[in-house]
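Showing just some of the chains, left in place.
Letters A and B mark the chains as written, and numbering starts fresh at 1 in each.
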Amino acid sequence: MTVKKKFIAAIGGSDPSTEEEQMAEEVGRELAKRDAVLVCGGLGGVMEAACRGAQSEGGLTIGILPGESRRGANPYVQIPIVTGMGYARNVVVVKSAQAVIAIGGSYGTLSEISHALQNSIPVIGLNTWSLSKNGQQDNSIILAQNPVEAVEQALSLATNQ
Amino acid sequence: MTVKKKFIAAIGGSDPSTEEEQMAEEVGRELAKRDAVLVCGGLGGVMEAACRGAQSEGGLTIGILPGESRRGANPYVQIPIVTGMGYARNVVVVKSAQAVIAIGGSYGTLSEISHALQNSIPVIGLNTWSLSKNGQQDNSIILAQNPVEAVEQALSLATNQ
């Protein structure tokens, strides 16, 4: 592989709905078909489904783990990064990506969305959070209709930072 | 001082509106009057106004800094904690508090709100973000009408974790 590949994060919870899990797997497959590297938090749920999808198409998968051991990674993580930093690792997940696809998710996912927006890393949303402040809608999360659209948006918006 | 005091974080941006800055200063004063310790990110804007308010009433102020030097703290921080970890320090700000008061704020503040909710630390909001997911309002941020109400809510809901 070469450093020219794009690195895209798939973020979402450990306890997704069936639909979200299917979307995550398709996101992983579509990223791998387009030769992108998948970055994720390395655990179960959306993270595992995305890795499984990517691996099924021969893609490379990176899992940035909160715990103390590589054995905490889901079985489809090929590159386990062991931080031992708990959820402070969420910052590393988004900073290591050039764009982020958020699928469903709870407050951990929302923290990753926030850190990405704070760092001007594009966020594409599938069934995820929407934000407003003082009654005004914030449209920074780019809504996608389906995984293919999310992946194409992510790749076209990927920053070079 | 004794460890029995309550630790409350005031979070918000470095570039607040005049109204937000006044609210932050009042939050600081009201926390200090009730003998609570103020935790914040240690920089300017909402953080500085809250520290100024707390110090004016003899309160203790802790600033958890993203940078490499205590000299980055605003002049009202009495206890500078130097992390050198950039915005990963946001996690430390919320975890060190037993409740969080969010005043205005941008994506950095939203990341702190998210980390607090992820850790079951109560969040009280003044002119801040509101959240929804899949079209459903999320009411985890407790809305306060004014700084006194925010401080009283924060102190009554402060966790013991």
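In the analysis below, contacts are C-beta pairs under 8 Å (C-beta built on N, C-alpha and C of every residue); 3 or more make two chains touch, one makes a residue touch a chain.
Note that the structure is a prediction, hence the values are computed from the model and not measured.
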item	value
Homomeric assembly size (copies in this file), of which only 2 appear in place	4
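Quick note on the criterion: only the chains that are shown with their structure count from here on.
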item	value
Chain A and chain B, separation of their C-alpha mean positions in angstrom	28
Residues of chain B defined as touching chain A within the complex	85-88, 91-92, 104, 106-108, 110-111, 113-115, 117-118, 127-134, 140
